[in-house]
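All protein chains but one are shown in place.
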Amino acid sequence: LRVGYPEVIFTEGKDIEHLKHILLDMIKREITAIATRMSKDTYEKIKHISDKMIYNELARILVINPKENEKVGKVAVVTGGTADIPVAEEAAVTLETFGNNVVRVYDVGVAGIHRLFLNLDKIKNANCIVAVAGMEGALPSVIAGLVDVPVIAVPTSIGYGANFKGLSALLTMLNSCAAGISVVNIDNGFGAGYIASLINKGFSGNGVIK
Amino acid sequence: LRVGYPEVIFTEGKDIEHLKHILLDMIKREITAIATRMSKDTYEKIKHISDKMIYNELARILVINPKENEKVGKVAVVTGGTADIPVAEEAAVTLETFGNNVVRVYDVGVAGIHRLFLNLDKIKNANCIVAVAGMEGALPSVIAGLVDVPVIAVPTSIGYGANFKGLSALLTMLNSCAAGISVVNIDNGFGAGYIASLINKGFSGNGVIK
Amino acid sequence: LRVGYPEVIFTEGKDIEHLKHILLDMIKREITAIATRMSKDTYEKIKHISDKMIYNELARILVINPKENEKVGKVAVVTGGTADIPVAEEAAVTLETFGNNVVRVYDVGVAGIHRLFLNLDKIKNANCIVAVAGMEGALPSVIAGLVDVPVIAVPTSIGYGANFKGLSALLTMLNSCAAGISVVNIDNGFGAGYIASLINKGFSGNGVIK
Amino acid sequence: LRVGYPEVIFTEGKDIEHLKHILLDMIKREITAIATRMSKDTYEKIKHISDKMIYNELARILVINPKENEKVGKVAVVTGGTADIPVAEEAAVTLETFGNNVVRVYDVGVAGIHRLFLNLDKIKNANCIVAVAGMEGALPSVIAGLVDVPVIAVPTSIGYGANFKGLSALLTMLNSCAAGISVVNIDNGFGAGYIASLINKGFSGNGVIK
Amino acid sequence: LRVGYPEVIFTEGKDIEHLKHILLDMIKREITAIATRMSKDTYEKIKHISDKMIYNELARILVINPKENEKVGKVAVVTGGTADIPVAEEAAVTLETFGNNVVRVYDVGVAGIHRLFLNLDKIKNANCIVAVAGMEGALPSVIAGLVDVPVIAVPTSIGYGANFKGLSALLTMLNSCAAGISVVNIDNGFGAGYIASLINKGFSGNGVIK
Amino acid sequence: LRVGYPEVIFTEGKDIEHLKHILLDMIKREITAIATRMSKDTYEKIKHISDKMIYNELARILVINPKENEKVGKVAVVTGGTADIPVAEEAAVTLETFGNNVVRVYDVGVAGIHRLFLNLDKIKNANCIVAVAGMEGALPSVIAGLVDVPVIAVPTSIGYGANFKGLSALLTMLNSCAAGISVVNIDNGFGAGYIASLINKGFSGNGVIK
Amino acid sequence: LRVGYPEVIFTEGKDIEHLKHILLDMIKREITAIATRMSKDTYEKIKHISDKMIYNELARILVINPKENEKVGKVAVVTGGTADIPVAEEAAVTLETFGNNVVRVYDVGVAGIHRLFLNLDKIKNANCIVAVAGMEGALPSVIAGLVDVPVIAVPTSIGYGANFKGLSALLTMLNSCAAGISVVNIDNGFGAGYIASLINKGFSGNGVIK
Partner (left out) sequence: LRVGYPEVIFTEGKDIEHLKHILLDMIKREITAIATRMSKDTYEKIKHISDKMIYNELARILVINPKENEKVGKVAVVTGGTADIPVAEEAAVTLETFGNNVVRVYDVGVAGIHRLFLNLDKIKNANCIVAVAGMEGALPSVIAGLVDVPVIAVPTSIGYGANFKGLSALLTMLNSCAAGISVVNIDNGFGAGYIASLINKGFSGNGVIK
C-alpha cells in the first residue's frame, strides 16, 4: 500500500526464531527494512543469518538490505542532555535510512540555555526539528518560540522521582505555550523520525507517493 | 521575530478591559491577528470596539484585521463524531486564516468505519491531515495506516466516565501503532491548525521565512 | 456449586509444594481442571508428579485430567499484533478446554486494517469474539462496528511509555463508541475465554446447568 | 449494515436544532431508534416535534417510532443501591426496547447481603445478568460467584472522596476474582443493555442476523 | 513512653551491621521487641548473634527476647485467597506476640462466598476482625455487613493489570458501603495487627496503660 | 440482624419524595435512625413531615425518633484546622447519637503544634481518638506517636492544588510511620464515628450484641 | 512564638461571621495581619467592620492594621503569562507587607524568550526570585540556569486539557534540570512570598529573630 517507504519491525518482545524468520524473508524478497529497539544481545543472536544487515548499537536499529540513497532536505535532531542521545539517535538513524539529511545538536538543554543559542543557526535552517528531552522537558517550547518550522517533541524517560518515567516531560510538551509543536510517545525516537521524514520530504519537493 | 504569521491571543481568562486594549492596539497598528477560545458572551461585550473584526461562533475565533489571502495546498480536517466539530472548526478556521485550503470530513469515526472509506479519496490527496476524536480516539490510528502524509492527532474531551476528560483519547493517540502521527493537547484545535499550516506550506513550496 | 465447568487454579505466586498438593488431589479425585499463568519453569518442577497433565507453553496453561470433549459453536479470537498472541492463546486454550470451537485470526490490528477486512468472514460468523490488543487498543471498536455479536475486549500490557502497562488500551476499550463491547482486566485471557464460553454455549443451545 | 437493531443517538452535547433535525429525519423514514442521555430539560424542548416518541425520564431515554415487540428470554438487572437505579433503568429500557424480557432486582448490595440471597432465584434463571454498583462496586463479584451465566458489570459514579467518580468501582470490577464478568464504562447503562441483549438473544435462539 | 508494648523494628532497607547493632542492644537491655519485613535471607545473616530470637518465615517476623504471655480476648484474621496469607500471618503473629488470642480463617473470598458463611461463627464472636484481601478487595465489605465488631481492612498487592499493585483493593475498602470498617496501607499486616491489639485489649478489659 | 444500633440513611442523591417515604416509614415503626449528608436545603423541604426529628446543620445530620440515651466511655474528636469542623461534627454527632461521650478538641494542627500539647490530657484519656485533618493531614501521625489508644484517621478535602480533593491527606494517613492508625474515606465523618463507637463501647464493657 | 512576622488567615471556606470575629479581635489587639484568598465578594461583606483594613483585589489579600514598614533587600517576582499575574500579586503583596522590596517582571515566558533576556538585569540583582508559571511551567528552569540566587517556583492552574489543573507545571518544576529551584503548591503565591521573605531578609542582614 505505502510506496517508497522501508518496512519497519518492532523487535522488543519478539521471539528469536520468529524474528529470524521475518528477517530472512525480507532479505530473500530484497526489501529494505529497519528493525527498531534491537538490543546488542538480540543482534548477537541473529547476526549470523545474513551479511545484508547493518546494526547501529546506540540507536538500537538494524537496517536490512541497506541501500545507497540520496539524502534530501534537512532535519535537525536536538537533545536537552547526553542521556537523551539514544532516543535521538533512533530518530536520526530512522531519518537517514529514509533518505533525509540530518544535523545533530546534542546537550543544549534549558539549564544552560547559552549552548542552545550558540547552535541556533544550525537548527533554524532545517525544514523540521526533532526536539528530544527528559526531566522537565522544556526544550521543545523554547525552540518553538525561536523558529518557524514544525517541531516534533519527544519526551524521554530520563529522570527520577516525580518524573514518573517520562510523564513529566510528556505533559510539559503537550502543554507548551509556544505554537508549532506536536508530540510523540515517551522514548519514541522512531515515531518522531518517521513523521519528520514525511514533513521534510514534503518541504523538499520529494513528497510521498499517494 | 516570526514573519508572515498572524499574531495569536488566547482569550480565556483575560479580563474584558485588558482584552479590548490588546485588540484596539492591534487594530490601530493594522496587524492581522486571531483571538482563540472567545465565547459568544465575550464577543458580545467587545464587538462594538471596531468593525475590523470577524467572529466565528462555532470555532470560537475572532479574526482581527482580516485580510484577503490566497490559499495554498490542502489540509484535511477529519472528526470521529459530531461533538468533535467545534474543536475541528478551531483547527480549520486557524488554517484558513493562515492561508491554507481546507477540506472538512466530519463524523467518520471507527464505530461506522465504512463512512471513512467512502471519504478516503478526499483525505488521501491532502498534504497533511488533522484528525480530531474523543471517546476512545482511535480515528488517527486508522487514518495513518491508510495514508502517507503527516497526521496531527487532536484528542477531545468528549466522553464520560473512564474517559477522564480526554485522557483516554490522548493516551490512545500517543500509543498509536501506526507510524506518521503526532499529538497536540486535548481540545487544542488551534495548535493542530498552526503546525498543520507550517507543514502544508512547506509541502506547497510556500514555506515560512527563516 | 458450578456444574459442568472445569476447576481453575491461578498458579502465579503459589509455592511449588502447595501447588503439587493441589494438583495431586485433583488427579486423585479425577477432576478435570486447568491451571493458568504457569511458567515453563514451574511446569518443569511439577511435571514428574503425574502423566495426566498436558502443558501448553505459549498459553501458559496446564490441563489436569484432560478429557476428550465435543466442541460446540464458534468463538473467534483476534489480535492486533503478534506480541498479543500469548494472551490470546490463554483465551483460546481456555475456550477449547471448556468445549468450544475456536477460530484464530492474529495480527490484524488497525495500523494495517486491510488485513482485518481480508479476514472478516472468519470473524463474522462466530457467536462471540474475543478481541485482544495492546498499545492503543483500537481493534475491538473497529470490529464491534462491523459485526453484531458480543465482543469481549482484552487489553494487553504490550507497549511502552504513555502506555502505562496496558492502561492506555484498557481506557480505549472502556470508551469505545461502538456498542456491543465489554472489557476484562489487562492481560486476562483466561477471564475473556471463560465468559466467551458462557456466551457461546448459550448461543449453541448448550447452556450451563443452573 | 446492522440488521434488526434500533438506531442509537447519544443526546448529550448535541445542539437542540441539530437534534430535532435528526429525530424528524428518523420519524419520516419510519426508523425505530432510541436517544440516550436525554435530560428532562432537553425533552421539553423537542417534544412538540412529533407524537411518535415516548420519553422515559428515569432512564433518560427517548424511543422514536416505538414498536410493539415480542420479548424473548430473560435478563436480570440488579443494583447495589437505590442511587444506582437511573443507570440500571438505562440498561433495562434499552433491553426492553430491543425485545428482551427484564427482571429488576434493586438495592441488594453487599452491605446487606441477605437481601441478595432472598432474591437469588429471580437472578439465577436469567440468561444474562447486568450488575450495577457504585461505591466499592463489589456486587458483580459476589453474583458471579453464585451463578453460571455471563455477568455484565456496570460501575456507577455514585460515591465521594476516594471513589474518584466511579474509578473505585471500575477497578473493583476489572479485578474480580470470580470468573464470568466483563465490564463496561462508568455509568454506561446503555452499553450494558446492548451487549446483554446480544447475549440473551443468542441464548434464546433469536440471534442477530449476520 | 509507651508502656507494655513490645518495641518494633522495620527491617527492610536496613544495613546488616546496623541491624545487628540494634538487635544486640535490645537483647542486652532485655527488651522484648519484634522486627517486621525480615526476609529469610536477612535472617540467615543475623541469626548467629543470639539464641534469644525466634524467626517466623511466613510472617517475615523476628521476635527478640520472646516472653511467655497470657493471651486475652479474640481477634479473627480472615483472608480472601491463599496468596494473601503472608500478610495475614504478619498481622496474626503481631497479635500473638502482643498477647492476643487469634483465630485464622483463610481463603474465604467473595468468589466462593459459601466458604465465608460456613466459617461465620468463628468470625462473629471475635472482638475485632482483621480482613485481608487482594484483587478486588471486596471481603471486608461483606464481613462488615454481617458482624457488629470493628473490621480492620488490609488491602494486599496480589493481582495484576488494573490492580495497580493493590490500589484497586485499597480503593474498594475505603469506599465500602458497609459501616464499621477502617483501612491500613497496602500489605501492612503489622499495622492492622497493632491496632487490632489495641482494640481487642480494650474489649477484654486489658486496656493499654496511659 | 444488627442489634442495638440505629439505622443509617445516606441522604445525598436521594429524591425528596423517596426520602420522605423512608423517613415516615421509620417514624411510624418507631425506629431510631440517622440520616447523614442532609443539606439545610433538603431539611427545609422535609421538616414538615414530623416533629420526631432533630436536625444538626453543621454536622448535616438528621436524627429520627431521637432517644434519651446514657452515654458511656469517651471518644476524643480532634481537628487540624477550623475548616475540618463540619466533618468532625459528623463524627461527633454520630458518636453521641449512638450513646458515646465525646470530647471535642478543634484546630490543633501541626503548623502550631503547641496547641496540641496544651490539649494532650483531654485526648490521652479517651478510649479512642477520631483525628480529622485536611491539607497535608499529618495530625493523626503525631497523635498516634503520643497515645496508646486506637486512632481513626479522617482525611478531609480541605486544601487546593496538589491536594487533589483530599488525596494528599489520605495518602499521608495511610503511610503513617506511627502504629495504631487506621483510615476511612475522605470526608467520611460518619464512618469514623461508627467504628469509633464500636471500639469505645468495647472498651467500656458495653459491647455490641453478637 | 514567631516574632516579627504578621499573622496569616486563610479566608477560603471560612464562615463570614467567624471571619468578622477573627478580624475584629486582631484589630482590637492591634496585631498586623494579612488574610489571603479573600474574594471581592467576601470583602464587600466584611469591609464595614473597621477602617483599619486595606484590600488588594488582584492579590485577593486584606491587610489588617497595616503598618508603615521600611522595605529591605530585593525580591523579583516573575511570570510566564498575564494569566499568572493574580498568583504573582499574592506573592508580591505578601512580600511587601512583610517588609521586602519587590520588582515585578511579568509576561516573559519561554514562548517568547527574548522578553526574558531584555529583563534579565532586573531579575539578576535580586536576592531571591519568585518564578510563577502555568501551562508547561518551564520559566523557573530557564531562569535558574541564568542566575545564582534561590528560585522559588510557583506552578499555576492556568491551562487546559493535559494540564490537569496545574499538575503539568508542578511536575515540570520538580523535575527541573537546573539547580537552585524549590517548589510550592499550585497557585500558592502566599507560600512563595513567605519563604522568599525569609530568604531575602537573611541576605539583607535583617534575619528573623530566633
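Assorted remarks:
Think of it as A, B, C, D, E, F and G in the order they're written, each chain with its own count starting at 1.
Assume a residue touches a chain if its C-beta (ideal position, glycine included) is under 8 Å from a C-beta of that chain, and two chains touch if they have at least 3 such contacts.
In this text the structure is predicted, and so the values were computed from the model without any measurement.
Hidden chain, full complex: it touches shown chains A, E, F, G. Note on the undisplayed chain: of the listed residues F:P86, F:G161 or F:G202, the one touching it is F:G161. Looking at F:A35, F:L95, F:I123 or F:V142, the residue that reaches the missing chain in the full complex is F:V142. Here one chain is not drawn; of G:G13, G:P66, G:G112 or G:G180, the residue touching it is G:G180. Where subunit G meets the chain that is not shown, the touching residues are 1-5, 8, 124-125, 127-128, 146-152, 170, 174-175, 179-186, 190-192, 194-195, 198-199, 202-203, 205, 207-210. The omitted chain makes contact with subunit A at the following residues, 82-83, 112, 114, 158, 160-163. Interface with the hidden chain, as seen from subunit E, comprises residues 1, 12-14, 18, 155, 157, 165-167, 170, 185-188.
Keep in mind that, in the parts below, only the chains that are shown with their structure count from here on.
A separation of 26 Å divides the Cα centre of subunit A from that of subunit B. Centroids of subunit D and subunit F (each the mean of its C-alpha atoms) stand 36 Å apart. One inter-chain figure worth recording: subunit B and subunit E are separated by 57 Å, centre to centre, where each centre is the mean of the chain's CA atoms. Within subunit G, residues 112, 161-163, 167 each touch two or more of the remaining chains.
Every pair of chains meeting the contact definition is listed here: A-B, A-C, A-G, B-C, B-D, B-G, C-D, C-E, D-E, D-F, E-F, F-G.
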